[in-house]
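Got a structure for you, questions after.
Of the protein chains in this complex, one is absent; all others appear in place.
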Amino acid sequence: MERKDWPLWEVFVRSKAGLSHKHSGSLHAPDAEMAISNARDVYTRRSEGVSIWVVESKHIHSTLETDSESMFDPNEDKIYRHPTFYDIPDEVGHM
Amino acid sequence: MEKKQALFNYLLRLADNSAILGHKLSEWCGHGPELEEDIAIINTALDLLGHSRSLYTYAGEVEGKGKTEDDLAFLRIEREYKNALITELPNGHYGDTIARQYLFDQFNYLLFIELEKSSDETVAAIAAKAIKEIRYHLRRSIEWTLRLGDGTEESHAKIQEAFDDVWAYTGDLFVQDDSDLVIIAEGIGPDLKAIQPIWREKVKATLAEATLLIPEDGWMHSGSKQGRHTEHMGHILSELQYMQRTYPGCEW
Partner (left out) sequence: MSEHELQAIFDRKIENEVKIEPKDWMPDAYRKNVLRQMSQHAHSEIVGMLPEGNWITRAPSLRRKVALLAKIQDEAGHGLYLYSAAETLGTDRERIVLDLLEGKAKYSSIFNYPALTWADIGAVGWLVDGAAIVNQIMLQKTSYGPYSRAMIRICKEESFHQRQGYEILLTLCRGTEEQKAMAQDALNRFWWPSLMMFGPSDKDSPHSAQSMAWKVKRMGNDELRQKFIDQTVKQADFLGLTLPDPDLKWNEEKGQYDWGQIDWEEFYNVIKGNGPCNKERLAARQKAYDNGAWVRDAATAYAKKRAERKNKEAA
């Protein structure tokens, strides 16, 4: 049987001005305009947002679990990237 | 006619439009063509029911007999309901619902942008709040008119027929009586005769974009402002009023 399902979209909602868009969930829609309308009706029914992004799910690329050790673990010991790595005498004040 | 009576009549008509159309749309709940659409159409139903509540409440205040929103919504006889005939038509298939909705939304939108400027502060305030929602209803019903009109051959034929069928009920939206004349004179609401050509232009443009033909203006049904309804109205009321009529005087 032919698949006639509308494509899947990912919905990102900015909860208030100044914040970034955050993933809210997914939905089906025939095109971007309807995806935005549907996102408004599905994901902002309780005033959860002031702006919506939608992107078709197939356009999202992600890292793989099997890569995660080499992708993320190496940064755990790079403590020199954090301010607490450096000794500054208290007399200098806040820096 | 005195202003108070005219305003009461006018508010009831607006409230009944929203209440009855909201009631009809609510029948789609759980039966929509797709889950997202089910949710979306219920949002429109909820908005319309919300408008009716504000309008009934204000109508009750204007009348001054202590009637609540529910007294007015549930406890009148059929002839006392003044909703436009188009709002009480059956849902039919989704194309019938969309055609009915688009033609009403286009009317309601043009009406409510005028009501925002009403000389009556309460009417203006209710309209200012409602217009944001109505603008969205209109946007959605246009989107669907385009999709069904310019979609498949089947959808094109279905929505064209739906517009053709509902067309004869659109004239009723613009009929004016003595109450309307008082309302216009008092600056409470607009002259519907001035809105009608704008409505027609907008509808023509939307239907053209949707590759649909605008139906010919033939005989138009009317009577809603005298409470003369279609056969459908009695059935709507028999459900709507079932609880209130079966158990009179109860709190729910």
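Each chain carries a letter (A and B) given by its place in the written order, and its residues are counted from 1.
FYI, a residue touches a chain if its C-beta (ideal position, glycine included) is under 8 Å from a C-beta of that chain, and two chains touch if they have at least 3 such contacts.
All values derive from a computational prediction rather than experimental measurement.
Residue-wise, the contact with the chain that is not shown comes from B:Glu251, picked out of B:Glu2, B:Glu121, B:Glu216 or B:Glu251. Only one of the listed residues, B:Lys82, B:Arg100, B:His137 or B:Lys158, touches the absent chain: B:Lys158. On the side of subunit A, the interface with the absent chain consists of residues 3-6, 8, 25-28, 30-31, 34, 42, 45-46, 62, 64-66, using the contact rule stated above. Even with one chain removed from view, subunit B keeps its contact list with that chain: residues 19, 23, 26-27, 29-39, 42-43, 45-46, 49-50, 52-53, 56, 69-70, 73-74, 93-95, 146-148, 150-152, 154-155, 158, 236, 239-240, 242-244, 247, 250-252.
The rule we apply is simple: only the chains that are shown with their structure count from here on.
By the touch rule above, subunit A contacts subunit B in their complex via residues 6, 27-30, 33-34, 37-38, 40-42, 45. Residues 34-37, 39-40, 43, 136, 139-140, 143, 147 of subunit B touch subunit A in their complex.
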